[in-house]
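Here the complex is missing one protein chain, while the rest keep their positions.
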């Protein structure tokens, strides 16, 4: 199978680190460049001792990010950068004909106005928004194949969209009144030196944050609205819990008249029975982050509550894999024509 | 101040242990007996090395539980036993004139039918249900003063009732459509040798359980119905998270026309401004279990979401203190005529 | 490359689970049977939801362990059983011509007397002891190739022997006065329903145990004595720390006159520069369990202390991989003539 040269801009954060891991082990991708301002000059082995057993870790050195240079080195460039910064690299890379898989929020929204509302600054490259595809493979596989710019979804959005979209499309839930209550591991906050994320501040602690208007709402609502074909406004409450990795989301949904145990089971089976990275739980099983951490799998289970006539759907994923870097590699596999599971478990 | 002799039946579990700690340090209560089948014969210091510095820990020995003996030794007996078992001791103790503070679910419900529905066996002592008072001091202070049998509330119910009852009573939220999403530390499962609660099964794991019909629903709904003066059915989703102690609850509520930022703030201030163990958070603060663990305090914060017109209320408590043993000691203080904060922080 | 059919007896414990994981992904081994008394009849997917995405997890069912049946199904059988029990299966399997890789302590010692001293019962199959090879590939690679019975080393021993043996063989440390201070994650205690290993008993806790005569001393001392060609008695202190996986060992060693920064560096380089699963740390780096968990790598770093003239060597490994199942697969690779790193990272 034809290999592709790939590069990672911003490879020293948590999702960058997982990208390095996945791409070092990938059977078809060849990691040719990693950039990081603070680690420029150091080898992969020096920055990430855990990769030191890989032969390439001794020779591949972090460089200062430079779009011009990267465009010559790599066919595909992953951007693992903060929003706002990602666009600075996406523009010249796309113009130079590189494929870009952006893990930031910069190209996830169709509307620059919505971007400004939620990210509090003008969109840095509104002209590129139209070219971007939302990289959720389960729903945009065909578009991903044809795009030069993939906006890989956020971790919370993935954990909400995968369980919700099939139900909305099938008309089994009402588009209004959706509540998503999410619990995230601390790596979701990034590798940033802030007091709030010190071990002693997070360990033996559980707390909500960003209530009621977290930034991820914008892409969640835009995607749900597309699925429902009507504007959707949801309630979203993120919580920080003391695990390194993993998101557990509980969705509270109002079933329509068409919803029954059978139609819901059918809907999910139709959507996901052949999806390699969505696991529908059977019987009495509940999702558990420990069963998905380190994998690209999103687990889903649901219960129809006869007492309240509500549908409860629960999902679990690894925020750094299916919620970030694994999903980005899944897009790489798709756009490269490789088996979609290449290099992923 | 007059002291009281107190005893603990079932003192070797997690809530029993916290009761021991609180009562050893209590300025007015004198701990005279602790029982435990498996530890009978051992001193407090042997079973709980952490209490070994207290002089009484060397002399007070666990005994086999015996209601007749306990009734002679103690004026107040705490029952920290599984449901079903607690009633076996409550009946003879109450008959012997002891005051009983029961931490189990046996006397929390008014209705033996509801008990049977949720606990799957006949109520063991239905005649006593009428004498029991639900030991939530913030709402039943006067009844607690006069009762011989206090049914101390469950951990999840406390975290839900404290934030919800004032709103219901004031007509600021609709009694229907209430959702309670709760996150509990592992001590809530008790000190039981089960694979599910081993360190390696809980650490780096987050999972829902007991969806959609957890036993605690019965007492939550009964109390909410009393507050709303109409039958209330709620959605309740508990999750297990890797902390030792602490419950974080997020409530999703539908405000009525009377609800506004001002009326809600007034309602809570009226209910809790003078309550020693409810802390209303101000400004941008969110509840955090690490700020309440080890104390009898329940923290509450709320946000009115203009986008969804929903009211989000968040609470945090220590499941073993305000959610169990601390609340039981609060009841002890009330029925003994001591300052309500005696021995509690 | 020729594949081999393999089976796991006792596949529901923590090392059994990691064996399942490694063998499901192994490029040359075909997992044909897993046994477990308590899970007999269930599929791999039912017992281990995290493996549910592997196609074989839906068809491979746990069976009751039966040596006769296993001998017909598999060419190599892994025993992940308690000591004493493992021998019951090893004897008939070896007699039936199966290769056996035993993860228990039953065949690690040369001397049945030593076994009795440390395991407090007669050795169950002393005649087999002579046929067994101690499965530490870095030192017994040639013997592993030729043996029918591999006694895979314990987790603590591996973390001590890898750093100590080269120094002893090179005469750079004195064989007497060795101290090994080890910190182990809780999975080392096995998946057993015991109060001591509940989440709340281990979390926020650090404690020594088994001082001064832990069972693993027997195999550590036997192997060190063979390396030193003189009887070696060491001091070994294990501690339990709140992580799932990982062992960190600190060795306190007395250098001989031949020891210097150069001779020690040379000694380790000679022993391990070409070993795929031993990583010598450079510069100021210290071993960290988070850099080896999930891999078959043992990290080693050392410091010569000019103040005390002592040599401090520190090692880190994953107790379930290099300390158990990964090392067993490494032996499988060797005896099967496959690349030694097959299926391992």
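So that you can tell them apart, the chains are marked A, B and C in the order they are listed, and the count of residues begins at 1 in each.
Heads up, the rule we're going with is that contacts are C-beta pairs under 8 Å (C-beta built on N, C-alpha and C of every residue); 3 or more make two chains touch, one makes a residue touch a chain.
On a predicted model such as this, the values are computed, not experimentally measured, just so you know.
Contact with the undisplayed chain is limited, among A:135, A:163, A:212 or A:242, to A:242. When you scan C:43, C:289 or C:331 for touch with the missing chain, the hit is C:289. Of the candidate positions C:18, C:60, C:87 or C:241, contact with the hidden chain is made by C:241. Contact with the omitted chain, checked across C:143, C:181 or C:275, is made by C:181. One chain of the complex is left out; on chain A, the residues touching it are 14, 185-187, 191-195, 197-204, 242-244.
On the side of chain B, the interface with the absent chain consists of residues 25, 49-50, 52-53, 204, 276-277, 279, 281, 285, 288, 290-292, 294-295, 297, 299, 345, using the contact rule stated above.
Although one chain is not drawn, its touching partners on chain C can still be listed: residues 179, 181, 183, 201, 203-209, 211-213, 233-235, 237, 239, 241-246, 248, 250, 252, 286-290, 293, 303, 305, 307-308, 310, 312, 314, 316.
In the analysis below, only the chains that are shown with their structure count from here on.
In the contact between chain A and chain B, the residue numbers used by both copies make up over half of all numbers at that interface.
Once the centre of each chain is set as its mean CA position, chain A and chain C turn out to be 37 Å apart. Per-chain CA centroids place chain B at a distance of 46 Å from chain C. Chain B has its Cα centroid 39 Å from the Cα centroid of chain A. Touching two or more other chains at once are residues 201, 203-204, 242-244 of chain B.
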